[in-house]
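As you look at this complex, bear in mind that one protein chain is not there, while each of the others sits in place.
For subunit A:
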Amino acid sequence: MGAPFTPRANIIMTTCLAAIAFAVAGGGLWWFAWPYSDYTRHVGWVVQQPVPFSHQHHVAGLGLDCRFCHSSVENSAQASLPPTFTCMTCHSQIWTNAAVLAPVRDSLARNTPMTWQRVTDVPDYVYFNHSIHIAKGVGCESCHGNVGSMPLTYKAKTLTMQFCLDCHRDPGPNLRPVENIFDMDWHRGPDTPSIAALVAQYHLGRRNLTECSICHR
């Protein structure tokens, strides 16, 4: 009875073992890295809307305040989307015949709300509250990005739990003076109060913001 294997068997075996090791390592790395990709988190994805609303034009161009449309952001968990009447404040006077605004006029005529699509969404088991974040000095831009630079609105941040926790563990760097909360493209200047001063001003640091029940009920 001859040897069961030819000398080639060593090469085949080594190749197979290397391939398995590579597949396991590569698969593990892919599985680990995949959730970090902007692709999975839909970062930078423009969401189709009934009307191609431009934040760039309305915010950066015309200088509208966020609260003009998202009126309940200071008092409610929801920032809220504007009713058609808000659009019509201006668009009953200007661009009254623009084809692109037909759905808005249609909405008013039928007395049916516009079906705006959510751009920034968190899972249903996250109880995000806009009002407390505004009250504690977190700027809109921190989570929504500089919408003043967005001709069509897209998701700017990953909004992973990691993203939330990074700030909840150390909120200081994301705090703004009250008058700058709704500013876009805002940066700390020489006159900005120190981080420690802002933390004290907003009464932070008294409660552990990483307790599970802060966000999950």
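By our rule, a contact is a pair of C-beta atoms (placed from the backbone, for glycine too) under 8 Å apart; a residue touches a chain by one contact, two chains touch by 3 or more; residues count from 1.
The definition used in the following text is that contacts and distances are computed from a predicted model.
Q: Among "Iron complex transport system ATP-binding protein", "Polysulfide reductase NrfD", "3-phenylpropionate/cinnamic acid dioxygenase subunit beta" or "glycine dehydrogenase (aminomethyl-transferring)", find the name that the UniProt record gives to the complex chain excluded from display.
A: Answer from the record: the omitted chain is "Polysulfide reductase NrfD".
Q: Looking beyond the chains shown, say which of A:4, A:63 or A:190 touches the absent one.
A: Of the listed residues, the one touching the omitted chain is A:4.
Q: Touching the hidden chain in the complete assembly: which of A:21, A:77, A:98 or A:165 does that?
A: Of all options in A:21, A:77, A:98 or A:165, contact with the hidden chain holds for A:165.
Q: Against the chain that's been left off, what residues of subunit A make contact? List them.
A: Residues 1, 4-5, 10, 13, 32, 35-36, 158, 160-162, 164-166 of subunit A touch the chain absent from view.
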